[in-house]
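One protein chain is absent from this view; the other protein chains keep their places.
We call the chains A and B, going by the order they appear; numbering starts again at 1 in every chain.
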Amino acid sequence: MGTMLVRLLVLSALVSAACGTAPADTKTIKVGIILTYSGPDASIGEAIDRGAELYRTLHPNDLPAGVELQLVKRDETGPTPDVAKRLARELIVREGVQLLTGGQWTPNVSAIAPLATEAGIPYVVMSSGTASTTRLSPFIVRVAFTTWQHSYHLGKWTASNGMTRASTIVSDYAAGVDAEEAFVRGFTEAGGTIVSAIRAPLRTADYVPFLERIRRDKPQALFNFNPGGPEATRVIKAYGDLGLAEAGVRLVGPNAVVPDDELKNMGDAAIGVISASHYSAAGDRPANRTFVAEWKKAYGPDSLPNYFAVGGWDGMAAIFAAIRAQGGIIDPLRTRDFLTHWSNPDSPRGPMRIDPETRDVIQNIYIRRVEKVDGELRNVEFETIPSVKDPWKELHPEGTGGGR
Amino acid sequence: MWELADLLISLVFYGTAYGMILYLLAVGLSVTLGLMRVVNLAHGVFAMAGGYVTVTAMSRFGWPFLAAVLAGVVVVGLLGVALERTLYRRLYSAPILEQVLFSIGLIFIAIAAARYFFGPLAQPIDLPAWLSTRLDIGIGVFPAYRVFLIGVGGMVALAIGMAIDGTRFGASIRAAVDNRRMAESVGINVSRVFTLSFALGTALAALGGSLGADLLPIYPGYPNDYLVYLLIVVAVAGLGNIRGALYVALAFGITDTTIRYFLPDVGRVLILLLVMAVLFRHPHGFAPKTQA
Partner (left out) sequence: MRPTRLLDGLVVAALAAFPLLAPGYLDLGTRMVILALFAMSLDLLVGYCGLVTLGHAAFFGMGAYAAGIFALRAWADPVAGLVVGGAAAALLGLVSGAVLLRSRRLTLIVLSLATVLVVQEVANKMTWLTGGADGLQGISMGPVLGRFAFDLLGRVSYAYAAVVLALGFLLFRALVDSNFGRSLVGIRENESRMHAIGTPVDARLRTAFVMSAALAGIAGALQAQVAEFVALNAVSVELSGEILIMLILGGAGRRYGAFLGAPVYVFMQDYLAREDPTNWYLWIGLMLLAIVFFAPGGLTAWLGALARRLGATRS
């Protein structure tokens, strides 16, 4: 074990040395990406990473001549802000990255934000939907989404479509509470009444007791938010087991309720579930058809991109555009300003652009329904709310003490 | 009035179904802990393995549900025998710290293997049509799947009870739990009893994992997620208290379901505090005191 340790030390020193040098005639732009590559939430980090890598592989000639992009990856191992902060510091001080990206968890982004400000490094956030994230640092630009974009407008839509009595059940953590607030605001503003509200602990095994209670309250719609993944399936299973759909309770929620890649596990109980999202794998536009086809080619015919993947894709697109616009010489402030005015009219998700005032994303929100198409369950978009700005920031302008 | 009765029946029913899965998952652990005194935190690994075998048999080889569950039970039982003979038996007299570390190591390896072979997402399980309907069982209309769980759990509990009380093997287990040295001196091949009991324990875990796969999805994080609940059932019942494990599991399932119905916000904290209070009064659980 002792010799192995010595070998490891030598190897790591060599590797660091090798990484430091680059061929003399190419200019290398280092971009640091911090995601969760291990542990229970690795699938999200993997999806984001794949989206980013796919963009990189499909656009080899989009960078100016002689310019190379080096993606320095670090694993934050989960919602562990101390690790994320340390990794960010390492990337900035040791690796000398010119751009930071990733941004999977709000606590981690919050920890990194002051470093980005202090070092003056633009930070392109590819995921993480808490509305106030972009206010954490003037160097943060978000290409992902905000919880309020989804849930607030879903609330409005639900009340305006014949369902004026609703109950909510959300996972009891910051993102869940945020989503609940957004839905309730939009719903009540459009004339709806909230009948009951439940907060379920994270990683609840059995949703039946909670949904049993909902069933007795007899709402017309049930809003759910959960972290996605197996938890989403548990909710759908309980929803189906208790016959809530037959009892006239429509399940609604943001994309986490029916993630594209989890749909096949949910069975027919998911049919009819309404969700609001900025991206569906089944979205019918040319850019998305290409995106999904290339994804399947690269990652397997059974694989599907989801909204995390498209965040990675668009984040990389933004970075590429910024490098191109400056001819390969990155100036942090110019990059940040460029990113703040960036737009991608042809993203797989539809048209999107960054709001210069808030450095947050403006995009279409689609109302989708789960339907069986060609024997497969898909989120089929049937209504579009165009060019949505983040409602939370509009309701809480900066400087009015609406901090959270 | 009827509303209230209807509600209580619902809570008891769903709590019993949940409790039955916990029982199936925990009873094997109670046996191995009570018998071999090995703190095996990796018990959930066998349940997860059973689930994966079942799902693979169904989706890859097209086996029907019950046959696939049987496959899971058999394969994991054999795995249990293999692991007991090679690794676990070295830990019987080891300090508890090493047993804990071994189990943690086993959990980690299992998680890595599950992720590698099956990916990080939950495995879809296609319940047969006869389990996907809703049944009217007189006192209410409930999902057939959960009725099935309660039925199977009850039958297993009965079978185990009969085996423990009525067969020679059961008697050897009881003897070895009560006083190992005495049992050996009477001619019981304790080593073989251990191996078979361990295999039985893991097979039961696999049964719980496979049958419960629709309720508790099979994914790499499985052994960690439900470990606490399994340990609670075993600790509160007391080591080796197999009959007690049934009562405790059902009580836990019903109490948990009820608390989460009435107080969803603080449900989890309350039930943990309740468990702590119970264990504070009864550190050895409700089992009759046995010899070392």
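Assume a residue touches a chain if its C-beta (ideal position, glycine included) is under 8 Å from a C-beta of that chain, and two chains touch if they have at least 3 such contacts.
Note that the structure is a prediction, hence the values are computed from the model and not measured.
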Checklist outcome for this item: Result, missing-chain neighbours among shown chains, is A, B
Checklist outcome for this item: Across A:27, A:86 or A:389, the one contacting the chain not displayed is A:86
Checklist outcome for this item: Touch assignment to the omitted chain, from A:201, A:243 or A:351, lands on A:201
Next on the checklist: In the whole complex, not just what's shown, which of B:76, B:111, B:131 or B:157 touches the removed chain?
Outcome noted: B:111
Checklist outcome for this item: Listed in rising order, the chain A residues that touch the chain left out are 1-2, 5, 8, 12, 15, 37-38, 42, 73-75, 77-82, 85-86, 89-90, 93-94, 106-107, 110-111, 114-115, 118-119, 130, 172-175, 177, 201-202
Checklist outcome for this item: Residues on chain B facing the left-out chain by the touch rule are 33, 39, 41, 87, 90-91, 94-98, 100-102, 104-113, 115-116, 224, 228, 231-232, 234-235, 239, 265-266, 268-269, 272-273, 275-276, 279-280, 283-285
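The rule is short, and it goes like this: only the chains that are shown with their structure count from here on.
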Checklist outcome for this item: chain A and chain B have mean C-alpha positions lying a whole-number Å distance apart equal to 37
Checklist entry - Touching chain A in the complex: which residues of chain B? => result 3, 7, 10-11, 14, 18, 115, 119-124, 126, 134, 141, 143, 145-146, 214-217, 219-221, 225-226, 257-258, 260-261, 264-265, 267-268
Item to check | chain A residues touching chain B - in the complex, by the definition given at the top | outcome: 40, 42-43, 46, 172, 198-201, 203-206, 208-210, 212-213, 216, 229-230, 233-234, 237, 241-243, 261-262, 264-265, 267
